[in-house]
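Omission of a single protein chain aside, the complex is shown with its protein chains in their original locations.
Letters A, B and C mark the chains in the order given here, with residues in each chain numbered from 1 onward.
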């Protein structure tokens, strides 16, 4: 997934505001669902929520840059998944994170539904 | 209502990203409700939506600035209200807009409920 | 220019937060520059700033929707340009705005440089 850096992504330091790399990763995860026509959230609002993030900021992106977001499933459990995501600019990893997502139904961790499990494969 | 300009509010031009002034105005409108302990949106998701904005950008704000948001009700109708809002920095109006809000229930304009009508006074 | 609606674009009302339509329009304007390899801002930070916005919110977009942004130059002057932009969802205009941009150099309106003038054609 390719993402362009627009004004809204940058800050007065002239670089991409740090939390935006984490947003780009979320876009990539959601896009997996959208591409298959599956809403990432059920009618009852059950869906994945972020449980933890372990992120390293390794480089910088600037206005007008094109970056790419990658995604690898590291681990799948009953109600959670750990995913490695990176943001790449000109073949260089400028951001990397391990993120743990938990499937929540009625406010509690619940089994990841099969159709969502399939998407994570 | 006073608002501080943080990194997230600025862009690579070194100034506040233009749409953020409109966000500050929304914060001031919502704050009216929160201060009275009234949710701006009902259980059934009925609430005000923005119908039109007529905005003038008259000055600039920078990282660390403190600005103030003002609010005047220009007109109240059955299902809508027109409000003038400004953003002021050091006694100078740097942003001004007339915004029309419409109360929507079940996807259609509906009478503004009395308790919301009171807040607009 | 096509834009996907992600979680970050929506709010607790379940719809796209109103200022984001204005952001999408900015993306489309900047993309014109990026596609030609021309930075939208010069080294000395001279560039276009938003002077006024006259916007109508005509419909709603939701999580996962694909929208399209259009752009028509209505008027070009010495230091400013008026542009009509719309956001379209499934052949329906859900947002429309007239925006006036002014070219600013050293804090003052200045002649739009030829290479930027060309892009606006």
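Simple rule for what comes next: a contact is a pair of C-beta atoms (placed from the backbone, for glycine too) under 8 Å apart; a residue touches a chain by one contact, two chains touch by 3 or more.
If you're wondering where the values come from, they're calculated on a predicted model, not measured in any experiment.
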Check: shown chains touched by the absent chain are A, B, C
Of A:4, A:18, A:84 or A:105, the residue in touch with the unshown chain = A:18
Against the chain that's been left off, what residues of chain B make contact? List them.
-> 4, 6-8, 23, 26-27, 30-31, 33-34, 39-41, 63-64
Those residues of chain A which, in the complete complex, touch the missing chain = 12-15, 18-20, 22-23, 26, 41, 45, 47, 49-57, 60
Just the residue numbers, please: which parts of chain C touch the chain that's not shown?
-> 7-8, 10-15, 17, 19, 62-63
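As a convention for this text, only the chains that are shown with their structure count from here on.
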Any idea if chain B and chain C meet via the same residues, over half in common, or different ones?
-> same
How big is the gap, in whole Å, between where the Cα atoms of chain B centre and where those of chain C centre?
-> 21
Numbers and ranges of chain C residues touching at least 2 other chains = 23, 26, 41
